[in-house]
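Removed: one protein chain of the complex. Kept in place: all other protein chains.
Chain lettering (A, B and C) follows the sequence in which the chains are written, and residue indices restart at 1 in each chain.
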Amino acid sequence: MAQPKDFGFGSEEQMIRASAKKFLDEHCNVEKLRALVAGDPRPERENKAAWDETLWNKCVELGWTQLAVPEAAGGAGMKMVAIAALAEEIGRHAFPSPILSTFFATFVLRECGTDAAKAALGKITEGAPMTLAITNAGGSWNALDTDVEAKGDKLSGTASFVQDARKVKFFVVSARSGKDVGLYLVPADGKGVSIKADRIVDLTRDQARVEFKDVAATALAPAGQGGKALSKALPSILTTLAADLVGGAEWALQTTVQYAKVREQFGHPIGFFQAVKHPLVNAMIAIDQAKSLVYNAACAIDTEPEEAEKFARMAKAAASDAASFASDRAVQLHGGIGFTWECDVHIFFKRNKHGQFLFGDAPQQRRKLAPMIVR
Amino acid sequence: MAQPKDFGFGSEEQMIRASAKKFLDEHCNVEKLRALVAGDPRPERENKAAWDETLWNKCVELGWTQLAVPEAAGGAGMKMVAIAALAEEIGRHAFPSPILSTFFATFVLRECGTDAAKAALGKITEGAPMTLAITNAGGSWNALDTDVEAKGDKLSGTASFVQDARKVKFFVVSARSGKDVGLYLVPADGKGVSIKADRIVDLTRDQARVEFKDVAATALAPAGQGGKALSKALPSILTTLAADLVGGAEWALQTTVQYAKVREQFGHPIGFFQAVKHPLVNAMIAIDQAKSLVYNAACAIDTEPEEAEKFARMAKAAASDAASFASDRAVQLHGGIGFTWECDVHIFFKRNKHGQFLFGDAPQQRRKLAPMIVR
Amino acid sequence: MPEEVEKSKDSPEQAEFRQYCRKWIAENKPPKPSFRLPQSPLEVMTDEQRVYLQAWQKKCYDAGLVGCDYPKDYGGGGKKGFQRIANQELAHAQVPFFINVIGLGMGAPTILHHGSEENKRRYIKGILSGEEIWCQGFSEPGAGSDLAGARTFAEKKGDVWIINGHKVWTSLAHFASWMILLARHSNDDKYEGLTYFIVPIKSALGKGVTVRPLIKITGETGFNEVIFENLEVPDTLRLDEVGKGWTVAMTTLLHERGAAPLVTPSAGGAGGDSVGRSTDDLVALAKSSLRDGKPASEDSYIQDKIVQIAIWEEGLRQNMRRARVPSLCDNPMRIPLQGKLVGTEFLQALSHLGLEIEGPKSSLYLGDDNAPQGGQWPLAHMNSYGGTIAAGTSEIQRNILGERVLGMAKSK
Partner (left out) sequence: MPEEVEKSKDSPEQAEFRQYCRKWIAENKPPKPSFRLPQSPLEVMTDEQRVYLQAWQKKCYDAGLVGCDYPKDYGGGGKKGFQRIANQELAHAQVPFFINVIGLGMGAPTILHHGSEENKRRYIKGILSGEEIWCQGFSEPGAGSDLAGARTFAEKKGDVWIINGHKVWTSLAHFASWMILLARHSNDDKYEGLTYFIVPIKSALGKGVTVRPLIKITGETGFNEVIFENLEVPDTLRLDEVGKGWTVAMTTLLHERGAAPLVTPSAGGAGGDSVGRSTDDLVALAKSSLRDGKPASEDSYIQDKIVQIAIWEEGLRQNMRRARVPSLCDNPMRIPLQGKLVGTEFLQALSHLGLEIEGPKSSLYLGDDNAPQGGQWPLAHMNSYGGTIAAGTSEIQRNILGERVLGMAKSK
């Protein structure tokens, strides 16, 4: 199947992005963001899972939770390029919200093909935030590595690195029964569920280990089908994460460029010096390629699924590196002020580092790409 | 065994280096070098194996061929740090000469422990240039991979990537008999020896495939001992090559720095611009570490042989990268003139590229280092 | 990009033209010559190469594949949006490149934008057909990156200009009939003291013009020094007004950097005996190269490096695509102005990886029987510096991007 030249990025997608930008500029500009997440600098602070729940309701009103839900399940069934554009804006604003996690859950649920999954998608459409609980204690996203076991419809074990665990209403849990992996829906307040918050570096997310003790769960994909649903959803997850990173990287770039225009040293704005200018140009170049790869991957998911994994891994690899580089240079080129808590740069630095490693950083993506490219 | 703080680089070693520098400044300054090697630019030129044989005789008079020969075999038995210093000067002058090859042959011969090897070392002491013929057609220096076979004292097969083949009097050949590898001495004008010159990029070396057809040879190391002698010699070979690369890199750095001081653009010497200045600083930093690693490796060979391979591989890795980077920036930062044949930079660029890949470039050295470091 | 994508937005007329191109190329693709073709038009050295390549361009021009977007009055096809189609079909078919690359990419658009009606009628057709080869006189020994520092002087005497000076890096000058020349008519102002001319080369050799080949680090010729000694040029060959030379030069450079709307006729540049231009080339090389006794393509380090190149290549391809989708570009010049910088650094990294894959075999050069792929990889690597130096070094490109796109203070 061929991809459209313009990535299928049409007027509807532009509108979604424009409205997201407007919403986030107003409600999650950097002043509000700082006030929300950066109040407690102590290094041993507990993670507060800081978010503004009223904004979640507004996101639901804007229809964001429906975007990725297929029309057949009552959603808007929008293209991945629309989700990517939205995620890019979210990244650019470092928006603390379970919306990305809810997208990830949506991507997985829509691959399950069961009534239970369809019902779960319905909950998302109605505004229930969800997240995936599919990672083991070692940080593996491989479905078969899950530390949770299913006995009938009861789950026991621990899912680690669960994003936004304290903001969601439901978990989509992968669990083994014998050699098979199934997917299950568990309410966050279900009996036997306990959430142990991680103390993390990123101020804009929360993360936890979620322990299940003989918890009643609804099967979403039969044992043996869970792994398949997860791998089918993977390109969408990677692409969305990559879009978020591209947005975060662009923020770091633009903020540093602005600073380089006004900060003077040795009688010049520091952007005069090539030691400042050229690394920022390199960051721009890295970001542009990552961004192009993101829309290509999104468009492949929409129109050329056989290439989707390859392109999505490329996008995640490029975006991870671009965001890492842009954030790194943002701290360095801000100089002394960039090393302080009062400067906003660290908020994005930390968020970008977090996203870089979620679902595998660039070298890990390249490792998976090798057999697809060096054939 | 502990290493001396000063690398054992004493007055005798300083004298050897100073005399080499004086000799090469006079006889192989860049004007003479260019006249000697860069006369025929045609891309399909045959390799001329350009060298000044009268200089070889002077090198012999200066005692260079004896330096690495043990006193027991009639040589000067100098430390490796002296050889390294000499090789650094050779690299800095891109001296077209079989002296490095002769050192390599010396390093191998002194590990053989036979009377035949001792006799061969005597020939070197007397001034016979020699080279190793131990590489197969695939470019492997692994002793067991040789393409030459020994039947009794007759050799058949082809050695590839033989350095300075047309300048030497003897080859030190590795050859298989069954599963064992032995080392053999073969006169370059021996019956059944034919030398097919490679057309190579480097203007300061020659390289060839040497074919042996039922050639009478003198056994230097018994079958089964050849591989051992080669591996014991390897740290010395790598360190000497690394020293040559460090010298070549330093030439590229200094020449480009000089150019950056006099070439003006936009009303400034180009060294004013950080896009010129900072890469040259980075080259200097890379060279300094490589140089320190070279003397450390040489000193380890002299005093701490159990660490020699590790340190020699580190030195070759660092020197290969430093020379590659310094040469690359030398061409780039010379701009238009650096891309022309009339500018001397390309002579060193090509020599450094050649040396980079001899006996393995940086990633290949690192691969071998991994089990020594990540234990 | 898959062909299907390219086709997907063709108008019916364009679709028909694409079919025509494809058929014509299939029937007229020239046989491989007995001699080596260089890796790009800028390294054309011999008359046999020139004759072969000039004939090929002429044939394509006659078939309507060159200059489609140019007005008919000036020898073009008069059909906007058709050159891209011809370019795509030519590139897919891996035919030889067009020799008149300077004329097509810089001369013709500059004349179209700044030339008199008379000049447009006189010169554009010969550029498109390749019958008249053009070269460019911008760089000087003392003015490389600092183009506006040009000191070649044009002195007005009545109706003629007397040109004296020294240009370097003039590719194709040894075959060229004409040159586009940036010269100085006044020392009063660095920028406003510049004026732009068309000047004769071939017809003036020995009569005020000397062309001396420069030799590249590869040993190839193909670019030259051009020395002007009292060359007389009529005022009618001036482009735009006196003192507008810098403005005209910006038009030229905009087209050279691929950042202008007019599409340069191109056969894709892949038809020479060239390797070292794509991930596929690397994969093929890795499969046929040994590393530690195994195919290099099975080595994890080499694999990772190839994948890095593949991501970069795909990123550039998708950049090209995104650059044409305004709603996905915050700043319309951001991607186009990166093209030259990133494209040339990509080829440098790619060809260097080729050397790493070859290992000691990277020592083997053109004409060596055992050199992988005829020794083209070290050639490509050395030639890659032509890319990162000529037409604005990578350092200058980064200044341009930092200043024009990101708006930071000028570094000079």
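Definition applied: contacts are C-beta pairs under 8 Å (C-beta built on N, C-alpha and C of every residue); 3 or more make two chains touch, one makes a residue touch a chain.
All values derive from a computational prediction rather than experimental measurement.
One of B:117, B:234, B:249 or B:280 touches the chain omitted from the figure, and that residue is B:280. Of the residues in chain B, those that touch the hidden partner chain are 2-7, 9, 14, 257, 260-261, 268-269, 271-274, 276-278, 280-282, 284-285, 288-293, 295-296, 311, 314, 317-318, 363, 366-367, 369-370, 373-375.
Not every partner is drawn; the one left out touches chain C at residues 300-301, 304. For chain A, the residues in touch with the chain missing from this view are 41-46, 135, 137-140, 142, 145, 160-161, 198-202, 207, 209, 264-268, 273, 275-276, 331-332, 335-343, 345-346, 349-350, 353-354, 357-358, 360-361, 363-364, 367.
One rule holds for everything that comes next: only the chains that are shown with their structure count from here on.
Mean C-alpha position of chain A lies 52 Å from that of chain B. If each chain is reduced to the centroid of its CA atoms, chain B and chain C end up 39 Å from each other. Shared contact sites, meaning residues of chain B that touch two or more other chains, fall at 273, 275.
Shared interface positions of chain C, i.e. residues touching 2 or more other chains, are given as 395, 398-399, 411.
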